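Here is the structure we will look at, set down as C-alpha cells.
Every protein chain but one is kept in place in this view of the complex.
As written, the chain order gives the labels A and B, with residue 1 at the start of each chain.
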Amino acid sequence: MGLMRVIVALMLLALPAAAQEKFITLASTTSTEQSGLFGHLLPLFTEKTGIQVRVVALGTGQALAVGQRGDADALLVHDPDAEKAFVAAGHGIEHRQVMYNDFVVIGPAADPAGIAGIKDVGEALKRIAAKEAPFVSRGDNSGTHAAEKRLWRQAGLQPWADKKPWYRETGSGMGPALNTASGMDAYIMSDRGTWLAFKNRASLKILSEGDVKLFNQYGVMLTNPQRHPHVKRDFGMAFVSWITSAEGQQAIASYRIEGESLFFPNAKREGS
Amino acid sequence: MGDLGQAGSAAIQLILGADVRLWSIVALSLKVSLAATVIAAAIGLPLGALVALKDFPGRNLAIVVLNACMGLPPVVVGLVVYLLLSRAGPLGPLGLLFTPGAMIVAQTLLILPIIAAVSRQIVADAWGEYREQLTSLGAGSVQAAATLLYDCRFSLMTAILAGFGRAAAEVGAVLVVGGNIDGVTRVMTTSIALETSKGDLPQALGLGFVLMAIVLAVNAAALALRNAAARQGA
Partner (left out) sequence: MSAESILPLELAEVGFSAGGNRILDGITARFEKGPVSVILGANGAGKSVLLRLCHGLLAPTQGRIAWDGGFGGDPRRRQAMVFQRPVMLRRSALANVAYGLAIAGVGRGERLASGRQMLERVGLLALAERPARLLSGGEQQRLALARAWVMKPEVLFLDEPTANLDPSATRAVEAIVAAIAGEGTKVIMTTHDLGQARRLADEILFLHRGRLIERAPKAIFFTQPHTPEAGAFLRGDLPWD
C-alpha cells in the first residue's frame, strides 16, 4: 500500500547514513561537552583517523550506566573512585588517565560567607555552612557531585544528610545548576571549564580556587567488548590511544578560553 | 523586556545568518517529527476510528487509558524506549539507540495516544450522524471506519497537527533516546536545552522562536491546504 511505502521512505530518510560511516559512541560528561573541549578535540581525531566520535553528554553516573548497558563504545568521565569500581566489576577495560582540570567555588560577588581569597576549600565550605548561605548542589550523581560531596565530608560536614535548608540539590547538569545558582545568588562548585564557557553569570564570580583537593581527574576507557560483542573495539581503542598520545595530549593543552587553559593533560598508564 | 529583545534579535540573526549547522538541526527536527506524525497517524487514525465504532469488552477502559496516555510524560516514554533499544534491552541488536530512528520511535509512541484519542472522539461524534445511513448502505465496521475517517478528514487534521506540535515541542524523549549528539541527533529542542545549560539564554530563546516559527509555518501550510480543499468543496 502507498502509505506504508511513504512511512518506510520517511524512516530511511531520517536514518543517517550510519551503515557506511566509521564512528564510535562516546558517553561523556556535560563538562567536557559544554566547555567546548570536544568541539576543539574531536575534529582533529576524525581528520587523522576518519573515525567520527558521537558524544552523548551525561553526568558521570549516567555515563557509566550507559556504558554498563553496552550503549557506548568508550567513556570519558571524571570520578576516579567510580571508574575504578567500574573496571573492577568488569564493565570497562583499558582505563587510562587523560587530563585534569580543577573545580572552583563560585558565589555571589557580595560573598555573605566571606570566602573570597581563601585557598583552603575545606575552610571555605565550613564558612558557607556556618553562615547557612544558600549552596546549590548538582545532586545528580555526576562526577562533580561526587567530588563536591567528598570535599564536604573531608570538612566534616554532610549538609545533604542533615537536610539543611540552605543546601539545595537541583538534580541537574552543571549548566542548569549554574543557572539556578545565578538566579538565587547561591554558592556552587563547578568545574572551571564549564564556568568559563558559561554566559548567564549575573553576579556570580570565582571566590575560592587553587586547593589541590579541587583537582578533577578525567579518565578514558573502553566498554568491555567481552560483555558487549558489538562494541567497536578497534575504533574505540584508536580513540583511547590517540587521546593519551603525545598528539592528543598536545591538542588538549592547546584548548583555551579567554587565554586560559581549561584542561591539563596528564596521561600515563594506570595500574601495573 | 531587555532579555526578550536580545532573544528576538538572536532569533533574527539565527535566521538571517543561518548556517548549515542550524539548517541541519531544523531539517532533522522536521524529519523526525514529521516521520513520527505520519507513522502515528497511520496507526492512530484507524485505531481511534475502530475504538469509536466497534463494541468490544473493555472498550470503556480502553478509552480511559487512551485519553490518559495523552498526558504521558516525554521522559517516561524516552526511558521506556531507551530500555527497549538499549544494547542490553530486547531490541538492542537493531542498533537504533542514539540514532534519529530511535527518536522517531519515541515520538511516535508519545503522540500516538493523542492522535488516536482525538480521532476517536471526532469519529464517535460523526458516527452518531452517519450510523443509520452507513448501516443501511451495508457498510461493516471497517468500511464505516474508513468512510468516517475520510469524511472527517478536515477535523482529523487538527488531531494530526496536535500530534505534530507535541512531537516538535518535546525534549525529554528525544534527549534520552537520541543523546543530543552534535550533527547526528541534535534537534531544535535539545539544542535549546543545551544552550540553556550553557547559560546562553538569548541563544536558547532565539532557537525557541525559530522553532515556534517552524511549527507556525507547518500549521499555516495545513490550514492553507484545508482552505484550498474547502474552496473546491471537497
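By definition in this document, contacts are C-beta pairs under 8 Å (C-beta built on N, C-alpha and C of every residue); 3 or more make two chains touch, one makes a residue touch a chain.
Source: prediction; values computed, not measured.
A.B. asks: List the displayed chains that the omitted chain touches in the full complex.
C.D. replies: B
A.B. asks: Of the residues B:Ser29, B:Ser86 or B:Thr147, which one touches the chain left out of the display?
C.D. replies: Candidates B:Ser29, B:Ser86 or B:Thr147; residue touching the omitted chain: B:Thr147.
A.B. asks: Out of B:Val77, B:Ala139, B:Ile181 or B:Leu194, which touches the unshown chain?
C.D. replies: Going through B:Val77, B:Ala139, B:Ile181 or B:Leu194 one by one, B:Ala139 is the residue touching the chain not shown.
A.B. asks: Name, in rising order, the residues on chain B that touch the hidden chain in the full complex.
C.D. replies: Contacting residues on chain B, toward the hidden partner: 129-130, 132-139, 143, 147, 150-151, 153, 232-234.
Basically, only the chains that are shown with their structure count from here on.
A.B. asks: Roughly how far is chain A from chain B, going centre to centre by Cα mean, in whole Å?
C.D. replies: 33
A.B. asks: Show me the residue ranges of chain A that touch chain B in the complex, using the header's touch definition.
C.D. replies: Interface residues on the chain A side: 3-4, 6-7, 10-11, 13-16, 18, 25, 30, 34, 38-39, 54-57, 69-71, 173-176, 178-179, 182, 197-201, 228, 230.
A.B. asks: Across the complex, what residues on chain B touch chain A?
C.D. replies: 28, 31-32, 34-35, 38-39, 42, 86-89, 92-93, 95, 97-101, 103-104, 179-182, 184, 194, 196-201
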